[in-house]
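The other protein chains are all here in position, but one chain of the complex has been omitted.
Here the chain labels run A and B in written order, and each chain numbers its own residues starting at 1.
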Amino acid sequence: MTDLTKLTAAETARLIRDGEVSAVDVAQAHFDRIAKVDDRIHAFLHLDTEGALGAARRVDEKRAAGEELGPLAGVPLALKDVLAMKDVPTTCGSKILEGWRPPYDATVVQRLRDADLVILGKTNMDEFAMGSSTENSAYGPTRNPWDTDRIPGGSGGGSAASVAAYQAPLAIGTDTGGSIRQPAAVTGTVGVKPTYGGVSRYGLVAFSSSLDQVGPCARTVLDAALLHSVIAGHDPFDSTSIDQPVPPVVEAARAADVRGLRVGVVKELGGEGFQPGVEQRFNEAVALLTELGAEVVEVSCPHFVYGLPAYYLIAPSECSSNLARFDAMRYGLRVGDDGIRSAEEVMSLTREAGFGAEVKRRIMIGAYALSSGYYEAYYGQAQKVRTLITRDFARAFEQVDVLVSPTTPTTAFRIGERVDDPLAMYKADLCTIPSNLAGNASASFPCGLSPDDGLPVGLHVMAPVMADDRLYRVGAALEAASVQRWGHPLLEEAPEL
Amino acid sequence: MPAISRDEVAHLARLARIDLSDDELNHLAPQLDVILQSVAQVSEVAAQDIPPTSHPLPLTNVFRQDEIRPCLSAEEALAGAPIVDGAQAVEDERFRVPRILGEEA
Partner (left out) sequence: MSTPAATVPDLLDYDEVLERFDPVLGLEVHVELNTLTKMFCGCPTEFGAPPNSQVCPICLGMPGSLPVVNGKAVESAIRIGLALGCDIAEWCRFARKNYFYPDMPKNFQISQYDEPIAISGEVELEVEGQTFKIGIERAHMEEDTGKSTHVGVTGRIHGAEYSIVDYNRAGIPLIEIVTKPIEGTGALAPQVARAYVAHLRDLMRALDVSDVRMEQGSLRCDANVSLRPLGETAYGLRTETKNVNSLRSVERAVRYEMCRQGALLAAGGKVMQETRHWHEDTGITTPGRSKEQAEDYRYFPEPDLVPVAPSRKWVEELGTTLPEPPAQHRKRLFEAWGFTEMEFRDVIGAGALLLVEATVAAGATPAAARKWWLGELARRAKETEVELDALSITPAQVAEIQALVDAGKINDKLAREVFDGVLAGEGSPEEVVAARGLAVVSDDSALGAAVDRAIEANPDVAEKIRGGKVAAAGALIGAVMKEMRGQADAGRVRELILERLGAE
């Protein structure tokens, strides 16, 4: 019998539609897989077994009743714990939200439910999505299925690892500076950050509101596109949501055609600080795209190098404000309320106890950058850099259709390696940050294993605002050619768990 | 010269309502200093005539109709209230919070 956890989402949905398997069996197979491997991976913070099996049962009932099923009906999915799901614990990887059960669904969750996906549970993440390794989770790190001594990337390490470890064929991530793409790269999976405003942020617990974006994680490009089209589209509950049709991502993934596509290699995203094995695989991927008919040129984006410092001012500034609401008054943790201490003291004690070191660091950097007297030099300047980076993109997209770079400078590093060196940790997001600052679409696709350590490398593709379909054209073409070359999908080279 | 002193970090912690321990302050202050020195690079490039970008997309005038939508019930609203001494900090359909400084009876 086929291992139901090894199927793609598209295949799974087809089998369910055709009545060859039941959605309940599919869900159960994934819960079994989770039970078998998650003590070593720790991708999940919470499993909603009852809710998932109920949703699966409804899919089976719909099918039995002859109702039409959507393209992903019955497919299991892992949800990053930063999205509000009604009555299901939502912690954002933080102690301060322990026990909180939102009284509402995020728009994305609502759309997943409407499309009959089966939400297995909530995945681990760096606390409030701040981090590049998932080590900042208050509930312990997630491990990389390729090497459990290494990080699965972050902040959405749980989502990427769950997909890579066959615990779910699909996952939802969020990306503020690379939190979907960097984990995808280091786990050998597909991760897409849609255009800012392409997917609703309503119900996404904000880290940095002007940068955050929800997106799909999957093992194949088509699966990612199918999920993308389910969650994307205008939402009147998000003022920054774009009121335009969703780009034709599924068609692009099916077309898998890069003939005539102009591809720009970003000169500034490579060289010093990049692992040689990463650069080698990246160059091979670019060569493959040329073979497939793309026109490759080198492009300069001179301000991208300033993306990192700008990001580490803008994101902390917004987070210092966004996270102010965690004050022990209305929900979550409350520490030190002895009937004598003031509200102010209880707030401070709770935030001290409830937030981890990285969150505190960023809140304070943000408070500093927004302070009167420093605003212009820090936050104001960072916003100008943002303009410069947006202009770099605009100029580049006059010459080419997409830009490419490695997703990350290195492959997955070891757990603990960069914990106390914030600057080294921040460098993991060097290539991914510019797209968050400019709001354009980008993605990471597997492009092989680094010859120096045998770990996955990601190809980073960047497309203009609302041209998300171009990502899928590149990703799908690369995937088809690579799988043909390798003889199997990259993940099959991962060690058995 | 450090970008930020230990005292300033202590002030920021108060501003951000985080009751940092002395050990944490000692640990955090030099880290914040390194980070701030590093991010200060932004001042190298951003010239006077560059407009700041606060929103990645050029949207304006996103409004909603003045139409009433269903609320949460008081019970739902209060359901997540923090637990104090084993019970939810709720009284008289309101959130019960510690005394507020400067507030008068």
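We adopt the following convention: a residue touches a chain if its C-beta (ideal position, glycine included) is under 8 Å from a C-beta of that chain, and two chains touch if they have at least 3 such contacts.
What you see is a predicted model, and the numbers here were worked out from it, not measured in a lab.
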Contacts of the hidden chain among displayed chains: A, B
Hidden partner chain, touching residue among A:D327, A:E352, A:D392 or A:D429: A:D327
Residue of A:L69, A:L83, A:C217 or A:L449 in touch with the missing chain, whole complex considered: A:L83
Touch residues of chain B, complete complex, unshown partner: 15, 17, 54-55, 57, 59-74, 77-78, 91-105
Interface residues of chain A (partner: the chain not displayed): 83-84, 90, 92, 97, 100, 102-104, 106, 201-206, 208-210, 236-240, 317-318, 320-321, 324-327, 329-331, 338-340, 343-344, 347, 367, 370-372, 375, 379
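Operating definition for what follows: only the chains that are shown with their structure count from here on.
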Intercentroid distance (Cα basis), chain B paired with chain A, Å: 24
Chain B partner contacts - residues on chain A that touch it in the complex: 99-103, 196-197, 210-211, 236, 239-240, 242, 303, 306, 309-310, 312-313, 320, 324, 327-334, 337, 339, 341-349, 351-352, 355, 357, 360-361, 363-365, 367-368, 371, 377-378, 380-388, 390, 422-423, 437-439, 465
For the chain B and chain A complex, residues of the former touching the latter: 4, 8-9, 12-21, 24, 28, 31-32, 34-36, 38-47, 50-57, 59, 62, 64, 72, 76-77, 79-84, 89, 95, 97-101
